[in-house]
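Removed: one protein chain of the complex. Kept in place: all other protein chains.
Lettered A, B, C and D in written order, each chain numbered from 1.
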Amino acid sequence: MNLDIVTYAIPFLLVGAKTTLLIALFGIVLGFPFGIVVGLGRGSKNRVLRNICDSYCAIFRGTPMLVQIFIIYYGLAQVSFIRHNPVLWWLIGEGLNAAILAVVLNTGAYTAEIFRTAFLSLPKGLIEAAEACGMSPWHVFTRVKFPLALRQALPAYSSEAAIVVKESSLASTITVLEITGYAKRLMSETFAIMDIFIITAALYLAMNVVALTALKLLERRLSFVR
Amino acid sequence: KDGVLRIGTEGDAPKFSMADPSGNVTGFDADIANGICAELKLKCEFVVQTFSSLVPSMDSDRFDVIISGLGITAERQKKIDYSIPYATTPLYFVVAKDSPLAGLKSLPEIEKAIEGKSVGVATGTTYAKFIEKRMPGVELKTYDAVTQQTADLASGRIDVAFGDSPTWMDFLATPDGANFAKIDVRIMAMDAPDVLGHGMGIGMRKGNTELKAKVDAALCKMVDDGKVKEASMQWFQDDYTIPCKK
Amino acid sequence: MNEVLKVHELTKAFGSTNVLDGISFRMKEGEVISLIGSSGCGKSTALRCINFLETPTSGQIEFLGQEISVSCNKRGESEIVNASYIRAFRQRIGMVFQNFNLWPHRTVLGNVTVALVYALKMTRKEAEEVALSALSKVGMASFRDRYPHQLSGGQQQRVAFARVLAMRPKLMLCDEPTSALDPELVGEVLKVIRTLAEEGATILLVTHEMRFARDVSNRMIFLQEGRLEQDDTPEELLRNPATEGVKRFLSNVMPASAQRRLATTTTIKG
Amino acid sequence: MNEVLKVHELTKAFGSTNVLDGISFRMKEGEVISLIGSSGCGKSTALRCINFLETPTSGQIEFLGQEISVSCNKRGESEIVNASYIRAFRQRIGMVFQNFNLWPHRTVLGNVTVALVYALKMTRKEAEEVALSALSKVGMASFRDRYPHQLSGGQQQRVAFARVLAMRPKLMLCDEPTSALDPELVGEVLKVIRTLAEEGATILLVTHEMRFARDVSNRMIFLQEGRLEQDDTPEELLRNPATEGVKRFLSNVMPASAQRRLATTTTIKG
Partner (left out) sequence: MLAEFWILMVERGWALALLRGSAVTIAIGLLGMFLGFVVATPLAVLRWQKVAVVSQLVDSYSIVVRGVPGLLVIYLLFFGSVDMVKTVATAFGYQDSVDNAYPYIVGVIAIAAISCAYSIEVIRGALQAVPYGLLEAAKSLALPTGITFSRITFPLALRLALGGINNVWQMTIKDTSLISVIGLQELMRTAAIGAGITRSPFIFYCIAAALFFGMTAVSQTLFSRAERALNRGFGAR
């Protein structure tokens, strides 16, 4: 690897890393609860709500995120109502906001599936025990269902967190200069494709190792049987 | 390989390199490639690849040359060898018809007026570098594809778009483009060779001097014969040829 | 005395098989009733229907004057009237499950305090005090920081009992609360139940131990294949089985010696 | 008679607490031994150690002449000698769990046949026959196509018993096999166990029902806090408690009437 290129590229990529981190953090912090809510919706008794949540998941899991981000950023921008509504335009007008929105919507769908099955597989008796105490649905959820489901879902969810970090790279297609955005620029400036690519990958890996290790520790902390 | 010249190209650049549904490549780059093959008495074989894998693929001998409108810059020459430049596209700013910028007449005027405005360019191009270097006061936005750049121009996310002439020919003819106009200042590579480079060249593996000599000769012949001009006129209705310096 | 629970024509079917077949009985404050009957006769189902963990197919449950009734609509689905009462019911009805259902992610203390804090809105400190006093009643206070999987079967059962005990429910439904306990502890639980009843709680319990049932309860209800066959004081039921079913069940229940004693009484009466 | 099981100085500690503290006893072919003791004294753990579901901290288990021993190495870890015998042990030792552990994704019949087909290599047809005969011994044959969650507690327990019964193990470890059963069914299980013993099986069972224990077993072993306090015939153990612990346990166990009878015998002896 060429040292010149490395020293030239790293400052740019570090600037990008901040944006990547921002997108990923918001993506996870907002996408996680959102996904759980949708996951609950998919298991709800209300047919309409269930169908809405099911369709949302099918659409966002079934189509490439690149297309989703394009439609959110370029597609919706063609609707003049959205362009003239300050709130909506704030949401999708700025590349960064649109990227976060897309990441949240995308990870929400996957998170929903992970938690739907986790909720489904909880031993029925444990929930009945909570209900039989007269705890409100909210407390049954926060004190029994969620803690148990989380333990089961954590290994699969950790993958989702890593995916969010990586998928945030698609923000570069809508003018947001995160790691990949800078990387693309550096690559075509210097043609040192492999070198820059490897540095980029190392940055993503570093972030993900932190995230995955943190989640692994959390998992260990939470485990109670064997 | 014997008797074959393998050519790496992007395949998704309108007018330059277009892979049709059945895999044939047409466009300005393809014409240049076919011309070279004819000169060297080789059979052309196109390999269509995304931009980011063109260079690594050539390094691992998936093809011999890259003909994909590559701009020649000193920076890139550290990584690959170039043939002589054979063409260059003029660059234009595009703004809304009713914008005060529309009537500007020279580059310095533009440089002053554009302060603080958001400008869209294609990612990693020489002209992106040009804006970055020459007009540090603008808010620069980069796009992977021209269609994205024009979409943002149309939806008002950027005030000014900067790009090569063929792009604008197409865009200004569309319904979206009807509200926009070129600023009538033609910017050529020669205006700022330090950033804009020296025009388009054919990329080759480093140190492949034998091939470079052959390709240079063939290119020079094509320039002199007017073959390059012919292709340029066909695709761009303009002559982008750079004369061959002997 | 006030009436606490009124069960009227309670019916439950799983698919086409009727598990409960129109059961009716009433419970007064401070009463202890044992639900007996052979395995699979519907005892657990009856308890579960009373706090609507299982939706009955039809029938009414009245608890402290509030009534929830279930009727079968035209499409054959059960419809609950006054479903909004269910939460209120459950807050004052405790249930000890046959298979304990302790929450594996919480310690013994945690298992007992959760409901106190979140259903009864106690402060954490209050809750812990109440929980510890309930735990010590069943001899489990020293295990407060263990997790359920670190307990023996009988220990788990006692925690499950304490979990409900701590809530001081008006009505306690106990599904074989002593099945995993040794006789010494059964005696302790018996004492606790008696005290509760004296303090005004009402207890409906399922048990297989006739002696325990006789010692603890004011009335015994015998179920057979989902039908209520007899509802009487322990003495009456043991002495005067109303149906063949009860008679046969009791003949197996009592050990040789007790049977002999029973036999004498019955022959005297007969 | 042949010796089937020899347990020697069996010790088990969880962390720093000793749950089993050097237990030794022997079982001959056809013998039925009841393991009694108060909740949490280590009965389940003892059974689980015998077929190595729990790794003992130290001790030896000899089963039909094969010996597996566990010793504590320098780093304080347990080392099993002859671990390869474990499979062989388990093939001939059946275990009925305190909490049943039926496989939820298999029907009643499926739960019973799996081991027959894959551990004993029966054909599917044979296996079903054997399974059905085991199930009908506990009155569960008609439930063959139900899933475990569709069964009552007692029904599940009987299936769990049948699952082991069908394997015709040489040694059966039963952890409270009748806790969820009504007295009638307890009697049935008692009969089944007696027949098994007559046919040469050896049975070690944990139970809280003294009467059942006395009726079914040749010997009773009393555990207290992991120590073996007495190992005697039921008559001896009931009449002559060897230690204070046994005496106290028994005083709670026997109902007033039985206690009186016991008291008489002891006073006569004393």
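Definition applied: a contact is a pair of C-beta atoms (placed from the backbone, for glycine too) under 8 Å apart; a residue touches a chain by one contact, two chains touch by 3 or more.
Quick caveat: nothing in here was measured; it's all calculated off a predicted structure.
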| task | With touch as defined up top, name the shown chains that contact the chain not shown. | result | A, B, D
| query | Which listed residue (A:F26, A:Y110, A:F141 or A:Y182) would be found touching the missing chain in the intact complex? | reply | A:Y110
| query | Residue-wise, where is subunit B in contact with the chain that is not depicted? | reply | 11-14, 18-23, 47-50, 52-53, 56-57, 59-62, 145-148, 151, 170, 174
| said: Residue by residue, what part of subunit A touches the chain that was omitted? | reply: 58-59, 61-68, 70-71, 74-75, 110, 113-114, 116-118, 120-121, 124, 151-156, 158-160, 162-163, 166, 169, 194, 197-198, 200-201, 204-205, 207-209, 212-213, 223, 225-226
| Residues belonging to subunit D that touch the chain removed from view | 51, 53, 87, 90-91, 93-95, 97, 99, 101-107, 114-115, 118-119, 147-150, 163-164, 167
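Note that in this section only the chains that are shown with their structure count from here on.
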| note | So, in whole Å, the Cα centroid of subunit B is separated from that of subunit D by 84
| query | Hey, how far is the Cα centre of subunit A from the one of subunit C, in Å? | reply | 47
| request: If two chains touch, include that pair; go through all of them. | output: A-B, A-C, C-D
| message | Using the touch definition from the top, list the residues of subunit A that touch subunit B in their complex. | response | 2, 74, 77-78, 83, 93, 95, 172-175, 177, 181, 184-194, 197
| note | In their shared complex, subunit A is touched by residues of subunit B numbered 51-53, 55-56, 73, 75-76, 78-80, 120, 123-125, 128-129, 141-144, 148, 151-152, 154-157
| Contacting residues of subunit C [partner subunit A, same complex] | 51, 53, 87-95, 97, 99, 101-105, 114-115, 118-119, 147, 149, 163, 167
